[in-house]
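The structure that follows is given in the form of structure tokens.
Note that this is a trimmed complex: some chains were dropped, and none of the rest were shifted.
The chains carry the letters A and B, assigned in the order they are written, with residues numbered from 1 in each.
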Amino acid sequence: MKFGVCYYPEHWPESRWLIDVQLMREAGIDIVRIGEFAWSKMEPQYDVYDWEWLDRAIDVLGRAGLQVVLGTPTATPPVWLSRAHPDILRVDADELQRDHGTRRHYCPNSTTYRAYSRRIVRAMAERYGTHPHVIGWQIDNEFGGGKTARCYCPNCVTAFSAWLAARYKSIETLNEAWGAVFWSQSYAGFDEIRPPHAGVNYKNPSQVLDFYRFSAESYVAYQQEQIDILRDLAPNHFITHNFMGLYRDLDQHALAKALDFATWDAYPTGFPERWRNFLYAPDADFSRNDPVYAYDVGEPVMINMAHALTRGLKQQPFWIMEQQCGHINWAGLNPQARRGTVRLWTWQSVAAGADVIVFFRWRSTLFAHEQYHSGLLRHDGSTDVGYADLLAMQAERRLFDVVTSEPHSAEIALLFDWDDLWALELQPHRTGFDLMRHLFVYYRALERMGVPVDLVSYRNDLSRYKMLIAPTLHVADALKIAAVTDAVEQGATLLLGVRSGFKTPSNLVTDQPLPGALSDLAGVMIVTWESLPPGVEWAVTSPIAGLSGAASYWMERIRPKNDTEILATYLDLPKPDNAALTCRSLGAGSVLYLGWYPTHEQATSLLQALMQEKGIRPIAELPEGVHASRRGQQLILLNFTDSHHTVKVGKDQIVIAPRDVRVISAPV
Amino acid sequence: MKFGVCYYPEHWPESRWLIDVQLMREAGIDIVRIGEFAWSKMEPQYDVYDWEWLDRAIDVLGRAGLQVVLGTPTATPPVWLSRAHPDILRVDADELQRDHGTRRHYCPNSTTYRAYSRRIVRAMAERYGTHPHVIGWQIDNEFGGGKTARCYCPNCVTAFSAWLAARYKSIETLNEAWGAVFWSQSYAGFDEIRPPHAGVNYKNPSQVLDFYRFSAESYVAYQQEQIDILRDLAPNHFITHNFMGLYRDLDQHALAKALDFATWDAYPTGFPERWRNFLYAPDADFSRNDPVYAYDVGEPVMINMAHALTRGLKQQPFWIMEQQCGHINWAGLNPQARRGTVRLWTWQSVAAGADVIVFFRWRSTLFAHEQYHSGLLRHDGSTDVGYADLLAMQAERRLFDVVTSEPHSAEIALLFDWDDLWALELQPHRTGFDLMRHLFVYYRALERMGVPVDLVSYRNDLSRYKMLIAPTLHVADALKIAAVTDAVEQGATLLLGVRSGFKTPSNLVTDQPLPGALSDLAGVMIVTWESLPPGVEWAVTSPIAGLSGAASYWMERIRPKNDTEILATYLDLPKPDNAALTCRSLGAGSVLYLGWYPTHEQATSLLQALMQEKGIRPIAELPEGVHASRRGQQLILLNFTDSHHTVKVGKDQIVIAPRDVRVISAPV
């Protein structure tokens, strides 16, 4: 297990570098990420390169025994490039062209920008591709950050048309796939199509979903050009990218495919504020984090879900490329971390499967956009609270190594797909219906119970799980159906939820009875589906303990086929269309269809019943606010509250102090 | 009485058409509306027409005995037209040009678009103007829908200047009419004037009102070009347009003038959500519909007010051109209708004066913008809840015929004017002062009491009413004053409310004591007027039962003239300026002036007193949630709640089940 830090040598006088490096070593730093925003320092004028400062910086770091991760600087083009070639600039949906003065203002489909990106990456790789102190590369920085995933510039108009032509071959096929006959939208040629910009106030959802896919693939292609150069010139270095947890607008799986491993940037006090409204119950009032947690620790359920998503990208350990180590500057309240909280976050990340923790940032910047963001050092160069925690963690290095040498594994997977996320985002039908939220109901129930769960794609290896939960398998493409069918036949329990099987791959509604292509697999037919306004409920009864009660928010009446078993019914509806939860056996496994959007309590009850059947047991019985994770033989208990708690592990009573961590060797 | 349905044969394989037609016949459908969005199917390339599919569709329908209403497809220009002539595209107030991919993105003042519109309408009319299965035409679709009533493109800059030149003749007259001397705005020529776009952050209200009028007239002129062609080539067909109920941005009366009858598109679960904030008390918290009603029926008061407005457009029976028959897709919650609710809505429409109910739509679309909108059939072609209700209503066809053979009539009219609506919208002075809301106070009181009321223009025939309510006769033009004066002299009681007589036709303030040109008619002078913040009230006393209490929201001190009688006074103000409600006799009638904005309870009390005087009696005594309407001898009771209710009609106790309808033959 290694510690790292994000460092900007170009921001400080060289005379300071040696002091910084010494302080890094004293705190046990092993790895330093540099360079990812320094294009204008590397190439201050067109074709005039200045590598000497970077050579010296790497040298100073390397001689102190630090390993260097280099970032390609393409998130921040120099001003001379923007002024000479304004066609590289991204354009918003409302036609406003972005400009120099921030980051990520480029268009990934600009042929000009692609050429300049390749040039700077090639130049860096030629210089450092075999450098002894460099161990790997981060491509660009936080693709899509700052709502930059989609561009509507002329480059993209052309590229989108070409992408559609490649996808659909003939315009007739596209018209069919989009239902373009509706409202006279039929096209005679691909060049008549534009991205769905703000001038179209009410948009065709098939067109928009394709534009989202096109945008996502644009970044994959853009990234691949950099990867190709690095694979060629830095063949012994790893390549990664720093993702943003539950970020929604790009396909993280597609981006991760060509990387050696995934990393993400974890900001526990910021991301919950950003994600809260997408995750908690749609009609709930969650103006603040769950109050059970201490005010400065963030919301561990949400952060762990982001860990789970990143871990699932490649189903292997990952890095935290930027770990919050104090306060941040971009949220609303930005509380400072107290002593111990940075350690708690570090253990939380490691417990969730991270093997390397890179803190962001070394020292608070004196200038520009991120002045109010903590570093391990303060503005004045003295050590801050994160540094103190890091020092304290040096005593635990052996324990970290023990833990990270073990695998993280789960018997349950939550299934997730970008098409489903976007299609539901485009047409929620009921305010607040969101795939992340629907996943969160189950994620939270399992996390609270202390049951490990992975958040994975249908394209991941599903064979390792006993139970699969697909809250909404919405866009029913053949690959997804085959994947879950295969897993069920091999013995898995699959739980399908409402609005599954609704859409075709081009975002049309199926013309078959619902759940469409999943109907046979689930052994059911959906007779009606309803959005339920607040306060409107259908009474449900079930033999499963705790599941009876009320269906709210969304309900579907199920008619079971043939031998499909009924596990819950709507009390006020007549047979045979009154099933609310069904189960069909298939091969060695079974498929359940849950006809309503469950509450936290209902999800907990249902999962408990299914887990019992599959012999899946929680890691520990957890008091509220204490979370648990397991890596192999190691059990990690994390207390996110301001109180002492006692956790029962087997026969032991483990006491855990406020915001403290306990690691227990406990064979499964 | 006839049933109809909106059908899109171009969306389905022809092989399905016969099945659809058979299902229509089985459900008692008589009329089918088609074609209104199919331009790109009719003219897939410029000047290349394809009528064969439409011939076949009409043929299939007609041979099954169905009558066809054809829509002109000008709400949805084909993409080749937008790409070849981008000058046809509407431009928003903030200069964003609208684009292909939705509907209503055209500019009604584009000479190019007008020419192309005439061409396609002429071509359609030449082919179908005498077709035996076609009975009439719908012009375009929902003028103004999707906030498209006003355009700021170069076509409109020119057209607005020309419109102003025609209206004011000389620029001096315009400067005078607009008070352009204010803030150095005086113009030397009409070509210096622009529409009041977003670049003018604080606008001259005379200019804006004229621009609203100009925009409204633009659509009238645009529509007239289509009407002229159809009158010529389809002389035996009716012509109509589908309006949008309480839609505000176009002058529905002006548009309706040249039509044979009016229709509107009734969406009971969607429009209340849209209108609620314009209708309930301005400081009230109405985050949901009135909770007395069942969750899936909408808010009948609001929908009935929209019926009343549409009925008043031509003071004759109307059609529902699109009647909701399940859930819709464009509101926030979109609940599904339960069995019986579609029947309830159908009877509600008929009770309000509709003679033809056309359901929207035949089958849920598999693609594009409206995928989540119910049809009578589901996506998979099976019958949905609306179809079941329609089938059930076949047993009532005779009763429907009885009811629709009777006239809808009212003794009370609410007076409404677009100039007043817009002028108050531009200068509410107090947050939330809105003419629709002010009308709604009275509308709701009467509807709740079970008293028929029409919502009519000052230009309608007022001679048929015993009582006229003009909550705010704001822009005091000669025509309006003459109309109400004449009605009063003939015997009507006229109730005038606050802010009446304030403005001149060009939206200046009168330089006469208020209520300006209405002062003599009402026999009063307004001494002061005040916007009252929440919680600020003036005590009022009146001999009229229930009227005493507090004046809130808005108050005016009235000084009665000569023999004007005082019916309420402000307790804390001195004579003679303390009148709060006055009454002046004139000819056979009388004119009241109410000096404050009444609550629901105050409006109810005042109306009861006035009705008693005029011998106007409610249809029935109604429990909350039960509404009543009368067509001639037929009394229709509608229960919008989830409970049984008993209604006393004469000596009879009529029991009415939840969401049920009772029709009673009850001579007046």
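Keep this in mind: a residue touches a chain if its C-beta (ideal position, glycine included) is under 8 Å from a C-beta of that chain, and two chains touch if they have at least 3 such contacts.
Note that the coordinates shown come from a computational prediction; the quantities given were computed from them, not determined experimentally.
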item	value
Size of the entire homomeric complex in copies, 2 being in place	3
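Following the convention adopted for this analysis, only the chains that are shown with their structure count from here on.
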item	value
Approximate Å spacing (C-alpha centroids) for the pair chain A, chain B	48
Contact set on chain A toward chain B in their complex	94-95, 178-188, 192, 194, 196-207, 427, 429-431, 508-514, 528-536
Of chain B, residues touching chain A in the complex	8, 10-11, 37-41, 44-45, 73, 75-80, 83, 96-103, 105, 146-147, 288, 295, 327, 329, 332-336, 364-372, 379-382, 384-385
